[in-house]
Each structure stands twice: as structure tokens, then as C-alpha cells.
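One protein chain omitted, others in place.
Labels for the chains are A and B, by order of writing; each one numbers its residues from 1.
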Amino acid sequence: MATAPPGNLLMTTVERAAKWARTRSMFPATFGLACCAIEMMATGAAHYDLARFGMEVFRASPRQADLMIVAGRVSQKMAPVLRQVYDQMPDPKWVVSMGACASSGGMFNNYALVQGVDQIVPVDIYVPGCPPGPQSLMHGILTLHDKIMSGEIVR
Amino acid sequence: MTDEKTIDTTETETETVDVWVAGTEEPHFQPTTEPDQEIGPDESDERLAQQFGSVVEDDYVFDDEVEDDERMIVNMGPQHPSTHGVLRLQIELEGEIIRRTKPIIGYLHTGMEKTAEQLTFGQGPTNVTRMDYLAPLHCELAYSLAVEKLLDIEVPERASAIRILMTELNRISSHLVALATNGMDIGALSMMLYGFRERESILAFFEKTTGLRMNHNYIRPGGVAADLPAGWKDDVSAILADFPRRLDQYDDLLKENPIWLSRTRGIGVISKEEAVAFSITGPILRATGVDWDLRKAFPYSGIEKYEFDVPLGENGDVYDRYRVRVLEIVESLRIVEQVMDTMPKGDYRVDDRKVTPPPRARIDESMEALIHHFKLFTEGFKIPASETYMAVESPRGELGCYLVSDGQANPYRMHTRAPSFYNLQSLPITMADSLMADTVATIASMDPIMGDVDR
Partner (left out) sequence: MKPDEIGLESDEIALHSVLEDLDGGFDDVTWSESHGQDIAHVPPETWKTFAEAAKEAGFEVCSDVTAVDWMRQRPQRFEVVANLLSMEHRTRFRMTTGVGREDPTIDSLTPIWPGAGFAEREVYDMFGISFNGHPDLTRILMPDDWEGHPLRKDFGVGSVPVQFKESHKVD
């Protein structure tokens, strides 16, 4: 196989560097809704430290965030707010749907909840559990990092 | 149905409650949708050009004068960094002073009361436990007590003692989160890490006993789901041994800290009469000086056997609520220690096979056990038609369950009296005529859990 021309080599390296920078400094937006929010806070706390992955700073403003962890059940009243916050985030952005209620409506299959947040926003990673423990959430986030680094999720 | 009230701009000393009616916002208040930003009537091309920098002008000169009585409506939430869930506050500001507040809730409404009508009585705890998700065992306890009242059964002493042990530990973990978020919102960021660190040891014990860190589904009608694991005394002793030193650490950090004192003393004050009138219960009521604790007034599940005090405050401000919560942790530690020392032997659930399932090992041996197990988990047990209301003292106040049955295996109506729902009604009173900067401290001290509020 002939060697790739030097231009492509440079672009590949830049792309790899960009992906590395994006994964190592993802800022989550605070979107804790219900019980999963407590587990998300526990993941950011000292015992299961999210800061070692560069993610301790939970940005309140969606303009400064690139990861939205939808932690908790999304009710009909909250759905437009969720979409608005998602729209306010600049590209590249990713969504992790944390917990059973965010992924599929969970145990509440009724009039009040949106059955799965993927009906409103495109989701990259689903983390199951009710609530998922900090280890599960971290596994989900690290899987997201791997997928970005390997190029499976292209932004 | 809605009475149109005019905007009342005169502040008087009377007790009239100025309730903000929906739809009476000022006429030029236009909601904007991002990213399509609608241009309001006072934004002309010239002003836009100025904002974007194409017209350079002296910033010190403002064309329009701000009138003295001009009030501004600011929307806070439902997504905001103060980690109290999806609470939306519509605040009418005059400068920095809050004149009126309206809490708007419903962003976490899950239809749990409707779901409860579809589930059996045995499945109820899984639903109810997700209401107040920081004190799930209290929700389960209120529900289980109501079901047991309808069934007229008594749980064994060991089951009651286990329930008290778990709920008091849950009170400690819930107050730790309240202290952690309270501290973080006011600025003591390390308090957040300390609070969650202590919580981990309690959650590890819960995981060992119930299988889950949160939303345990452990306290069920008839007793508890499983007995305490072997070696539980060592685990609980380790927790008890660790706590006094940690509480001293929190006191070092906060109790005499001048910044903390100036940010919490005299802030968010509510008086006794207001608290009673607004059906506020729990630490907020006790911080005003009213000695009312359901564990003493209407004891449940054998808690009258244990000695503990009820801490009271004096002024009803944020500082007193913080102190009451810290002292309640101390009292709960006392109760846990007494439970641990006097844990009775016996069954962890009532022996009635029509209510509680048989042990798993028996299913292989006995046909009857298999049938009971099958019927309980598919159909559930039926309760004769009646109604009851049972309340427990959760970390937020009176958590009650009003249960109506009509002879079927599902509740006909299950309603939870959520403490945070009523506590939030005090926000317009405590925040009126206070500064905007104190909003966060006040809300944090109310410790609302939106899962409880919206159900």
C-alpha cells in the first residue's frame, strides 16, 4: 500500500488531536431532573470522581456545555424546555440518556411522561438502570469517549 | 374560575397574601423562543447596530430613563444550576428587591397516582419510592403502613425495628444531601463533597441490605423484603463511629463561619403563624420554634421505644433550618445506636401467606408455597373496601399516604401528601421583600424535592 500523501497525514493528526481534546474536556450541562440527578451528583462527588476525566465542571449555561446528560424522567411539560436547552448547545454536542425513564419512559408508561427522550433529541448513549449507579454512568461516559475517539460518532 | 386580581403595588403590614394570578404578567412581556429571537418593540435597527458594535457610541449615556416603579419579571428555571430539580420561579423584581414570586411546578409530573391504580398493593412500593427520591424508605413506609392498616395486620417487632433503622439512616443521608446542596449553593463548595462522601458509606450499607443505592423497594406491606445481612452490626457501628468526627468537621466549616452567618442569619424568615397556616411541616416548622414531630406526636412502627430529642430553632431563618438539620442527624444517630443495641429477634415479615410471599427455598418443596407465590406476584392480595390515611415524619415533613380500596387487588385511589408540595407554598412569603441574591439560599433551605412535589 502506498504511503498516504503528507497532507492527509497532517489532517488525520489534527483530527485525532481534536477528538482527543473533545473527549478529555467534555463539559456536561446540568440537566438533572429526578432520582438519576442524585446519582449524577454522586458521580461527580469525591468517591466516584468525574473530574479525573475532565468533566467535573457542570456548566449551568448550555452555551458552554457540550454534553447533555438527561438524568431523570422527562414529563410532557418539560419536553419543550429540554429541546430548547439542546438547541442552545453549540456543536459538537452529545446526549447521554441516563436511566430507564430517560431512555424509554421507564416504569411509568403513562400520559405524563415522554416515553424515551430520543423522541425529542438524538441520543448517543443509553445508560440503563433505575437509577444507574455511578459506575454505570461512568462506563457510559467512557464508552462515549471511546466512540468519539474511534470515529464511530462523527460530529 | 380565575379571579382577575390587579397588580398590587402597595406594600402593607397586613397578613393578606398576595397571590399572583396566572396570566397577569405585564403586556410587553413576550416569551422568546431560541434560536428564533423575536425582536421586541423597543429594539430598533439602531439599537441592534449598537449592540453588534457597528455604531460606536458613548456607553455612559442611556437614552431611556428607568422609571422608579418599574418592575421586571424574571424567570428562574426550570433548568438552573441550583440542584433542586425542576422548579420554575417567576419573580417580579424591583431593582434587586423581590416583590412577588410564583413557583410554577409540574415539570416532573409523572402520573404516579394514576400508575398506582394500575399496580397491585404489593407493587405499590416500587412506584411510591420514586416520589421523594432522597428519602425513598420513608415513602415506602408511609404506603406500607397504610396498606397494613387497611389489612389490620401487625408486623413483627423485628420488622418494625428494621424499618426504623433503615428510615433513620435514610434521614441522615437525606439531611447530608440537604447540607451539601445548601452549602454548595451558598458557596461552601467543599460541603458538597463532604456531604456526598458520608452518604457513600450509608448507601453502601443500603446496597448490602436492600440491593440498591436508591429507590430500594425494601419496606413492603407485611414487613421488609429481606432480613439484615450477616455482619450488619459491624457496618452500622462503623458508620456510627465515623460520624461524630465528620459532624465536627462540618461545624468547623460552617457553624461559626462569618460568611455563612451573614448569608444565612435573618434570611428567608418565616414566622410560626405563617408556617402553621401554610401547612408547613418538618425541619422548616421546627426551625420556627413549633415543637411538632410526628415521631413524637403519632408514633409509628415502634419508634416510641427509643429515646431521642426534637431539635428546635428560634427565628425560622436559613441558619436555624441548617442547625435543625445538623442536630437531627445527631438525634438519628442516637436512634440508630439504640436500634442496633436492642434489635429483637424474630421474623422480618408477617407470617400471613396471603400477604407476604413464602421463602424462596420453600417453593421447591411445597405446592402451597408455589401457589401462594404465584398468586401474590401475578394477582396480588385483595383488600376489603375501606380507606385510611397514615403519615410518617420524613426528612422534609409530614409524608402521608391516603389509600382507598374498593375490594380489588389494586388501590382505588392512592394519594400521597407530599411535604415539599406544601413547603413550596411558603416561598412567596419568605422571598417577598428580600434580595435577589438570597433566593438561592432560601430555596436551598426549603430543601424541596421535585419528585415529591409533582409526583
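As a convention for this text, a contact is a pair of C-beta atoms (placed from the backbone, for glycine too) under 8 Å apart; a residue touches a chain by one contact, two chains touch by 3 or more.
Bear in mind the structure is a predicted one, so any value in this text is a computation, not a measurement.
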Quiz item: Touching the left-out chain: which of A:S61, A:Q88 or A:N110?
Solution: A:N110
Quiz item: Of the residues listed, B:P81, B:G111, B:G266 or B:G289, which one is in contact with the missing chain?
Solution: B:G111
Quiz item: Can you list where subunit A touches the absent chain?
Solution: 76-77, 105, 109-112, 115
Quiz prompt | Positions on subunit B where the hidden chain makes contact | solution = 1-3, 5, 17, 19-23, 105-106, 109, 111, 113-115, 118, 149-150, 152, 276-281, 290, 292, 297-298, 385-389, 391, 398, 400, 402, 404, 406, 412-413, 415, 417, 421-422, 424-425, 454-455
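Following the convention adopted for this analysis, only the chains that are shown with their structure count from here on.
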Quiz item: Cα centroid separation between subunit A and subunit B, in whole Å?
Solution: 27
Quiz item: In the complex of these two chains, what residues of subunit A are touching subunit B?
Solution: 30-35, 37-39, 41-42, 45-47, 58, 60, 72-73, 75-78, 81, 84-85, 87-88, 107-108, 110-113, 130-131, 133
Quiz item: For the complex, which residues does subunit B have touching subunit A?
Solution: 33-35, 78-81, 83, 85-86, 106-112, 114-115, 126-127, 130, 133-134, 177, 192-193, 196-197, 199-200, 203, 213-215, 450-451, 454
